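Every protein chain of the complex appears in place save one, which is left out.
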Amino acid sequence: MTVTENRPDYKWVGTRPIRHDGYDKVVGKARFAADRNSPGQLHGAFLRSPHGHARILSVDTSAAEAMSGVKAVVTGADFPDLPIGHPERDTAVNLMARDVAMYVGHVVAAVAASTRAEAEAAAAAIEVEYELLPVVLSLDESIADGAPLANADNRTAFSGSDDPSNLATVTPLERGDVDAAFEAADVVVEREFDTAWVHQGYIEPHACVVDVGADGKAEVWASSQGHFRVRSQAAAVLGWDTARIKVIPAEIGGGFGGKTTIYLEPVAARLSEKSGRPVKIVMTRDEVLRATGPAPASKSRIRIAATNDGELTAIDGWIGYAVGCTGDMAGFVGAMSVASYKFPNLKMEFVGALTNTPRSAAYRAPSAPQAAFAIESVIDEIAQALDTDPIELRLKNAVVEGDLTSMGGPHPRIGFVECLEAIRDSEHYQSPVPDGAARGIGTGFWFNIGEQSSATVNLNEDGTATVITGSPDIGGSRASMALMAAEELGLDVHRITPVVADTESVGFTDVTEGSRATFATGMAVVNACRDLVGELKARAATIRGVEVDAVAWVDGAAVVDGHDPLPLADITAKAKSTGGPLTVTASLNAGGAGPSFAVHCCDVSVDEETGRVEVLRYTTAQDAGTAIHPSYVEGQMQGGTAQGIGWALNEEYVYADDGTMLNASFLDYRVPVASDLPMIETIIVEVPNPAHPYGVRGVGETGIVPPMGTIANAVSRASGVRLTSLPMSPPKVLAALDDR
Amino acid sequence: MSNDATRRSRTHVSCTVNGDQVDFLADDGTSLLDALRDELDLTGAKEGCGTGDCGACTILVDGRINCSCLMFAPEAEGCEIVTVEGIAEGDHLHPLQQTFLEGAALQCGVCTPGFLVSAKALLDENPDPTETEIRYALAGNLCRCTGYDKIVRSVQEAAVQLRGASR
Amino acid sequence: MPRAHLMTPLRRFTDGEAVIEVEGATVGAMIAELDRRFPGIGEMLTKGASAAVDGLIHAEPEYLAVEPDADVYFVAPLAGG
Partner (left out) sequence: MRYAAPATVEEAQALLADDTGAQVFAGATDLVPQMRAGRPAPSLLVDLKGIDRLTAVTHEDGRWTIGAATPTAELTRNEAFTAAFPGLSEGAGLIGSDQIQNRSSLGGNLANASPAADSVPALIANDGQAVIATADGTRTVPAAEVATGPGRTSLADGEFIVEFTFADPPAGTGDAYLRMIPRTEMDIAIVGAAVRVTVDGDAISDATVVLGAVAPTAVVVPDAAAALVGTSVADGALDDAAATALAEAAEAACDPIDDKRGTIAYRRRVAGVLARRAAAIAVERARNGA
């Protein structure tokens, strides 16, 4: 279902063609990173730290180097020591520990050998002498007075201090007079919340094949969300010129933010350089869970004031994130997470604190789900206290265009109210709550980002087209690029071939994150097509012998008064005689990414004797701006929701006291399976983003923000007790029920 | 099975894969998944976990679904193996492949080969499954992109088409 | 004169002032002037902030033109997954 506002009459945009890369993916031909083998390749394996925090006193690789099949061994000493403050120092340190191992699973050395088994055996034979250091495992431990340092290199960003600290970022936000507002409030609800570490859980483990030639040039076959970032990070970590490195984007088997940084490629490159052979490294699932991702655990305290007539007058809170062993991914965690309600008075502080756990990575709308879980829970409790409808309460306080975000800065045109109304009016919300069940509402949003993209559009001799971009296709973006090109050129979408090109074959393009591919790369495609249409009109003017001003481009043909329309294919057929090949490249740094809001509604039942929660029905409404390919917009909404349901109910890292992850498998790290979920009904709301030629907003991230609050609110209404700790696993729910 | 119960550590395996007779040598401890991918270059089946928990390596062995990561390569001796590369009939996609495409049942596509094989096994045995039966039959295949909605709907649609075709 | 609106963490440079009137035909020129008046804020605005102008958020907006009566909001740099 789609709810649309004033949408132009498009021919291709908004249709649902079969994706161009689909055939290869249903017949098993698509090549993901691990599907690549190079002649003569070696296999890499890692030695990882068994300690949560330890100084590396010595590394003896001699026994490993003497073993059968071993061709190269590398350690931290094989990489340049980037200075503190270098933007890729944390990437480098995480790839390969230099002096200190900062979490269980931190790479200490790597081996390349003829077979994987030989490489693993040799890695195990490397002897490392450690001096154990104190392990900081939780947010509370990290921020405690006198806490040992999790990473002595860390400085608090923008604090002006050069003293080592566990605090990566401290971000206060304030407006109005919070104290006065709470004084005057009719209703105040305050709660504390916590959430566990969770992993992105992409099904494809990280993998790469790297071949460094004797000429020093490196060919990298990698699975990533952005191969230009792989190139730039690898260049920085290796100390190489960027131009030495060519990164070829393999198909990517899921990323969700977790493949926006690198773990393997520079190590494989060094091993390849040393051995003179291509080197393939494929992580095991165990390694993926122990040493990549995850998203930060959090703790929060949220207090909200309201009047009896339902105005939310103030929010006061603290949200802390345990960001893992380095601070570079912490950014202003949380700061961009509070912007859905007007809150005339606001006082928040967001903290990112280091722990001896894997360096955290982005996970769909990073830091927003933890915040939304807490805030949406408190708002729901206020609705219960005021005995008011949870959607009406939110409608009364929802931000609209011009309202300020928590950081300052007014919202552009946004569709939050429209999403609330879409759920309110939905068949689901209007239907009675099933017997024995309860219904929850939750909301979320993400700003989305623009950033740099490039696109080249080539018109072929026969009037077909090739659209070349540098954004890896994670979930159908090739089809979206082709649809926008089809609309611009007036060409059948199936006569367009969308291509994701390597770093030497298309202009620089930032990583696919922040829901930016269809927005920013799409904008580059549209710009290129528009320039191309200008060129087509000029060629048509030459052919017709008229001024270019006399040519219009209508439905894929040049139209000149008094002549039959001149179809695109007739112009490309005469390209040689009218000036040569028809090709245009466009590049941009896209501003104006549009925030995307979502409102979720779910029905749950709770087994009062076992604490088991069953999700019975789920509906999501999200503002897509304009859905270029509605099926893949729905897919993003459904996929984010399913991940959020996992985060809400069962997913969590379980650590032993020494920092060892105890559940590093898909058996015990419990992502939802098909039988855990109902259909996820979708309502695409289309409030066009004025900054995009088709009104696109990114849709990839927002879907994961509302589910935890939505489900917590439903479970709390079903059970009569407020659930404040994620995951809401059966033991935790049963304990909460006992405390009623 | 051979009467010579004791084998060398590298075993000659003879079986059919997607209808073709194939022979290959495999280390005894290697998984059938690795043998298919590395010896036969059939990389459709993926390793997502290596422990039977994700289903990305699902193949048909004598008509039944198996995690090829849990099979030792020599176990394939004499078996009929079908991988995702073998479920289309010539140029004609299997109805499941077609409905997966039309129904946008794949996003990243890395789990798709396993889902297609599992869903084919389900429909071969139960031409008219309920939504719940589909969900439980596919519970051994993890997908992290789609939330399963479009996968389940595509299997339902393929079931309708297959029943129509066999009428 | 354009107005620079500073998110809270930036106000430690301005003695708590949230809105500063500052000359500048581009965001970069505004940042230079702000840094002259409030030493240290420039690095943070350059490395650690995005700018929202006319409701649109821009990353690395140094050369973005600013109208004489514009409101420029300096906010956290955005990322995503």
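So that you can tell them apart, the chains are marked A, B and C in the order they are listed, and the count of residues begins at 1 in each.
Keep in mind that, in the parts below, contacts are C-beta pairs under 8 Å (C-beta built on N, C-alpha and C of every residue); 3 or more make two chains touch, one makes a residue touch a chain.
From a predicted model like this one, the values you see are computed outputs, not experimental measurements.
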For the full complex, contacts between the hidden chain and the displayed ones involve A, B
The listed residue (B:18, B:43, B:58 or B:83) that touches the chain absent from the view is B:58
Sole touch to the unshown chain from A:140, A:192 or A:286: residue A:286
Note that chain B touches the absent chain at residues 1-3, 5-9, 11, 27-29, 31, 50-53, 55, 58, 61, 64-67, 69-72, 74-75, 77, 118, 121-122, 136-137, 139-141
Hidden partner sits against chain A at residues 284, 286, 609-612, 649-650, 654, 662-663, 665-668, 670, 672-673, 675-676, 729-731, 734-735
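The rule is short, and it goes like this: only the chains that are shown with their structure count from here on.
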Among line, ring, star, complete and other, the chain contact graph is line
Relative to chain B, the most remote chain by C-alpha centroid is chain C
Expressed in whole Å, how far the mean CA point of chain A lies from that of chain C is 27
Per the C-alpha centroid definition, the whole-Å distance linking chain B and chain C comes out as 56
Listed in rising order, chain C residues that touch 2 or more other chains are none
So, in the complex, the side of chain C touching chain A is made of residues 5-9, 18, 40, 44, 48, 52, 55-61, 64, 73-81
Seen from chain A, its contact residues with chain B in the complex are 16, 18-19, 21-23, 25-32, 34-35, 37, 200-205, 251-256, 282, 284-285, 474-476, 631-632, 634-636, 638-639, 641-643, 665-667, 671-675, 677, 679-680
Per the touch rule above, chain A residues touching chain C in the complex are 157-158, 160, 170-175, 200, 255-258, 260, 331-332, 335-336, 361-366, 401, 405, 407-413, 446-451, 513-516, 589, 591-593, 691, 698, 700-701
